[in-house]
Every structure is written in structure tokens, then in C-alpha cells.
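Here the complex is missing one protein chain, while the rest keep their positions.
Each chain gets a letter, A, B and C, in the order it is written, and its residues are counted from 1.
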Amino acid sequence: MQLDNLYQEVILDHYKHPQNKKLSATFDAQVHHVNPSCGDEIDLNLTIADGVVTNISWDGVGCSISQASVSILTELLVGKTVTEAYFIFDHFVALMQSKGTVAGDENVLEDAIALAGVSKYPARIKCALLGWMAFKDASVQAQAKSKLE
Amino acid sequence: MQLDNLYQEVILDHYKHPQNKKLSATFDAQVHHVNPSCGDEIDLNLTIADGVVTNISWDGVGCSISQASVSILTELLVGKTVTEAYFIFDHFVALMQSKGTVAGDENVLEDAIALAGVSKYPARIKCALLGWMAFKDASVQAQAKSKLE
Amino acid sequence: MTFDPLVIRKDFPIFDRKIRDGKRLVYLDSGATSQKPQVVIEAESDFYRNHNAAAHRGAHQLAEEATEAIEAARSKVATFLGGAVDEIVFTKHSTEALNLLAYSIGNSPVGNRFHLKPGDEIVISEMEHHANLIPWQQLAKRTGAVLKWFEVNKDGRLDLSNIEGVITARTKIVALTHQSNVLGTIIPLSGLVERAHDVGAVFILDACQSVPHMPVNVADLDIDFLVFSGHKAVGPTGVGVLWGRANLLAELPPFLFGGSMIESVTMTEATWAPAPRKFEPGVPNMAQIVGLGVALDYLTNIGMEKIHNHEIALTDYAISKLLEVEELRIIGPTDMKLRGGAVSFTLGAIHPHDLGQFLDNSGIAVRTGHHCAWPLTRKMGVAATTRASFYLYNAPEDIDALVEAVRDAQKYFA
Partner (left out) sequence: MTFDPLVIRKDFPIFDRKIRDGKRLVYLDSGATSQKPQVVIEAESDFYRNHNAAAHRGAHQLAEEATEAIEAARSKVATFLGGAVDEIVFTKHSTEALNLLAYSIGNSPVGNRFHLKPGDEIVISEMEHHANLIPWQQLAKRTGAVLKWFEVNKDGRLDLSNIEGVITARTKIVALTHQSNVLGTIIPLSGLVERAHDVGAVFILDACQSVPHMPVNVADLDIDFLVFSGHKAVGPTGVGVLWGRANLLAELPPFLFGGSMIESVTMTEATWAPAPRKFEPGVPNMAQIVGLGVALDYLTNIGMEKIHNHEIALTDYAISKLLEVEELRIIGPTDMKLRGGAVSFTLGAIHPHDLGQFLDNSGIAVRTGHHCAWPLTRKMGVAATTRASFYLYNAPEDIDALVEAVRDAQKYFA
């Protein structure tokens, strides 16, 4: 079925068993993002230590794409340096906005490559990006805070 | 030429030799009307004595239709009772709005029958009515004033 | 003439196309926008091909024809709604029409009956589309007026238990939706209109979801203003309607300023033409107005009563079939006496976006989300719903396709 390109096994797995879906007690930055076109919401907590992403946790309501995407993100980015995380972020955003014209590099994106099919469904791109935009926002805030300290 | 239905000889005559086109020194009511779509303007003075229209004079700028129409009006209505004048007014307005479907009664309208062709040119109806609407307005004011006295 | 949606469908060219690689189009999103019959499409084209010129300007034949065309459409709209021709104002959509009212009211000087002072009250409901909520919310902020609202109860109806407490002597405006675009609820108008008039308020009806679907007569309803959008009534995009009582339009100050709405203009002052011209500056959306006239002719020829009965029957069928699906919950009343043909539902834990995507993959077009009525979905305790909405070209086979696909989705996401 055509739809299986969108709803890959990995996505449905993460949707049914979301990772790190419980807000941590401590964090460097906490953000709340909303998708105004559907009302989906996410809270995301981020901790960065010495330029390395050490913890991402979240909570929220949303469709399988948005839930799986943030779940995958937490597994992918924790342990990476902020520079590495931004590189992956850029790669992911480019893939999403590609309208299906690029394949994406599995070495960079790992499980997130499963979201490649989303790029052919313009209305769903925002779903896939919701958690990623929240991460980006939180990382900027966390770094700004660490500079102040 | 088709246009001759609109620009009857009588109209062009009145246009070139407008009647009563000089504002009287005295009047019961004076009004100023404007056609906002083209900027044409008219001032009209009216005197009513014992229920009879005794004087109509005017000044203004406008196209041949509007100038001829008010010129004809002054010749037609002076000497008539207000009731007769309103009867003629209603007849004329109905003719103008008829889209060419009625012929108009020459016994009632006299020279004003020459304006019948205007009803087929919707954009010009307002031109033909400018002076008539001014007359109606002035007559209402003049009568209101005479009641107060 | 018997009413047959499958025959009607032939008038709408879009049903000739296929969705997602060859599937039949099952269009259940008419609440968002309706499809267009060929006669409407052709009316717009014909205007451009044969009569296009700036209406109400220029003394040439094309300008005359263009003027005649849009004024003929205006009188069709008036007849359709039971109002007078000069009571019809063309806008770009109902959103603009509602904003026109809010801004014009905001422009009303002291002494004008529409003037709002701090403490005056504007009444809406929790059931409003954002288009009939935010303009009033912002007007209240600008003027110091107080925004009040009827709440919505659990079964998706207006809570009218305290109507006297909501619409009070301080109320100047009551603005309500005739039929909820989310719940399908039709509100009981007469008591509300009466109460509004008793306290001297004007009653504004957002008829976006009713005018296209049932006979609506402004005189019978005794309301003061009504708005609807052409694109939801088999008409073109880019045209909406404001109807207002003549005496109220006369007193209401204008909204947009520009050409052809004036009586006189100097650099420092301007006076206004009578309504409807006062509210229609600029070269009008002429082809769209003409198309709307033809759309209303099309609906009238079929018969609004017949269209309404068809939709009632279809909705009744849909609700009964949907309720057979396990874990499916209808958001809104299920009693057909209280509702029209927009059916929102949730399906267990399956997110509406996912369900909508699955349905789309089967050729079925629905809408998902908060449907531009976010306070309402929040109040109903759901983040989002899936909405199927029906119109004259929908048939029971469309409902069957929907229900079957909903069941398939349940398996897919299980």
C-alpha cells in the first residue's frame, strides 16, 4: 500500500512505544511548541553539558508522525555534540522540504530516515518538524543561558 | 445613427440653449446636487406659491443629457400645481428606469419625452435624473418651510 | 424532479478525476469548501470572455454589461435570502463580512446606534468559528466593550439556561453561528433573536454552514445581519455576502475606503454613497459575483428544501453507521432534529491526522484538526477531530466508503 511509504514500521513502532516521553525534573531549557493548524502540542526539556546534548525528554499530544519524529529525535541526538546535532537537524529539515526529491543520508539520520516519505505529503511536514523545531529552540535558549552563567 | 435615439434634436437644442439657467435672487428652497460618479453638479432654486410651482432656476455643469433634462424640466413644471408636478415626476422616473420597455406618455411629459432614449443607457439615467431629483428635494424643503410659516 | 445525487454529481467536473492513483473521489469536505458545477465555472469564464469591464465606471457598452451582470447577481442573492437588493453587500468571504461589521461598528461615533463604549457587551458563543470570534474579541479590546459568551454543554448544544444573564440590557451585539462547522449543531434561533431585540441589541447570524444547505429567510428569522461565503455554496472562491437591514446599513459607517463608495471627496473630508455602494470600494470581484448568482440559481433550481432533506437523510445514515464502529465517538448531537450535515468524531487513540491521511489514501477527503474553532474543541475535551461534511453531490455510497475505510484504519493503526 502506498501509505506504507509514509507509515514505515519504525514510525508506527515509535508511535506505539514513544521514547523519553516523560518530562525530566531538571533541564537547561524547557519549551512549548504548538502546530496551530491542528492543535498538536509538545513540551520539550533539554540539557546540554560541555557542548554535548545529555538529555532530551518530552510530553505532548499529536499524530503518529509528530510523536514518532520526536521520539526518534531523542534517541538520535542525545550524546551528540551541539554541532553534530545541528548538522543532523539541517539535514533532516532539508529532507523534509525536498518534496521527495532527495533520499536523505541514512548514516546521518539513522532511524529518522524512516520519515523520508513525509516529504511527499506537504500537510504533514509540520508534524514531522514539530519536535525538531522545539529542540532547536530549546538548544538556542540553553546555550544562551550557559553563556550568561 | 443609433445614437440619435439618445441625442434627439430637442435635447441638443436645450443643451445648446439651456432655459432658466441663471439662479433667481429669491426662492423658497435652494438645493445643491451632485452626481458622484462623474462629478456633475447642479444648484436649483424653487419658488412655490399657493401650491403652484411659480419659478425654477438653476446653474451647474454637466453633460448634454443632464443640462437638457433640467432645462426641459423648468419649462415643463413651472405653472403646474405641486400635485401635477409630482405626477409628471413619477412618470418621468418610471420611464427612465424602464430599460426602454415603456414608451412614456407625451401628453404628460411633453418635451421630456425626448429623453426616453436615455433609459436604454443605464449609465446615463443618473444624468437625466440629476435635475429632477434636485427639484423633488427642493419641493419637499419648500413645502416643509411653508408649513412652518 | 426526483433528487438523485449521482445525477447531480455529473454537473461537477471534479468528480471525473481520480485520487491517489486511480481512486474515486469521495469528497466529504464541503464544510470547508464545496465543489463547483460546470455552469458556475462557465459563468466566470463567460464574464471574462464577453463582458469584462469595470462595473459602475465608464459609459461604454462593456461597462454597462458588467454593471448589469453584477447587479442582476445582487438581486438573485436578495431573492435567495428574502432581503432587498440594496441590502446585499458583496465581500470576499464571510470572514471579511464579519470583520466589516466589527470594524464599521468600531468606526461608529458617539451618537450612532452602533457606537460601543466601555462596559457595553458583545455576546458570542463557545461554538464560534474563529471568524466570528476573533473580530469581536479584538473589537472588545479596542473599545473597552466586554465580550461574553454562551457556553457549550457536553452534548454539543448551547447552554441557554441563563439567557437573561448572558444577553443583558448592556448587550449591543449578539453574533452567533447558525450551524456549528464542527458539531453540526443548529442553534434555536427564535428565542435568542427575541431576547437580543428585547434588550435593543442587533443580531448577527454567521450562516456559513446553513445558507448553502437549507432554506434561510432573513425576514422569517427576524435577524439584523447575515453573512455567508459563496465558495461553500457551489459558488466561486473570492466572494462572500453580507446582508443587513436597510435602515441599519444606512446608519453603519463604512469599512474599506476608496473609489466608488463616495458621495464627495476633498483632501480632508469625504461623504459616502448609500448602501450597498458605501461598503464596496474598488473594482468589484465581478466574475465571482456573477458566478455566485449562477450558483444560487443552480441551488434554487434543485430546491433548497430537497437539498436539506437529502442531507438530513444522509447524515442520519452516516451517524447510525459510524456509531456501529467500536471506539468511534461522535462529537456533537446525534439527534437529527438538532443538527445539520457536518459530523465530527474521534476514533479511539488514533489521531485525526493519521485517520485523515489513511482516508485520503482511499480517495476520501475529510478535514481533521480543530476546524478553526479551537476554543470549542478544547471545551469538548478533544485536541482534534475528524470531520465528514455532506452536500448535494454526496450519496450513501460515500458514507459506506467512509465507514469501511474507518474500519480499515483501525486495523492499520492497531
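Side notes on the structure shown:
Criterion: a contact is a pair of C-beta atoms (placed from the backbone, for glycine too) under 8 Å apart; a residue touches a chain by one contact, two chains touch by 3 or more.
Bear in mind the structure is a predicted one, so any value in this text is a computation, not a measurement.
Checked against the full complex, the candidates B:L12, B:V52, B:V93 or B:V108 give a single residue touching the omitted chain, namely B:L12.
Of the candidate positions C:V85, C:L189 or C:V283, contact with the hidden chain is made by C:V283. Note that of C:N162, C:S264 or C:S320, the residue touching the chain absent from this view is C:S264.
Against the chain not displayed here, subunit B makes contact via residues 1-3, 6-7, 12, 37-41, 61-66, 121, 124, 127.
Contacts to the hidden chain, counted on subunit C, fall at residues 13-14, 17, 19-20, 25, 27, 29, 32-33, 35-36, 40-42, 44-45, 48-50, 52-54, 57-63, 92-96, 98-99, 102-103, 107, 126, 129-131, 133-135, 137-138, 142, 147, 149, 229, 231, 236-239, 255-260, 262, 264-270, 281-288, 353, 356-357, 359-360, 364-369, 372, 374-375.
In the full complex, the hidden chain is touched by subunit A at residues 34, 36-37, 121-124.
Heads up, the rule we're going with is that only the chains that are shown with their structure count from here on.
Annotation: A-C is the more contact-rich of the chain pairs A-C and B-C, by number of C-beta pairs in contact. Between subunit A and subunit B the centroid-to-centroid distance comes to 77 Å (mean Cα coordinates, whole Å). We define each chain's centre as the mean of its Cα atoms; on that basis subunit A and subunit C are separated by 38 Å. The distance from the centre of subunit B to the centre of subunit C, with each centre set as the mean of the Cα atoms, comes to 45 Å. Residue positions of subunit C touching 2 or more other chains: there are none.
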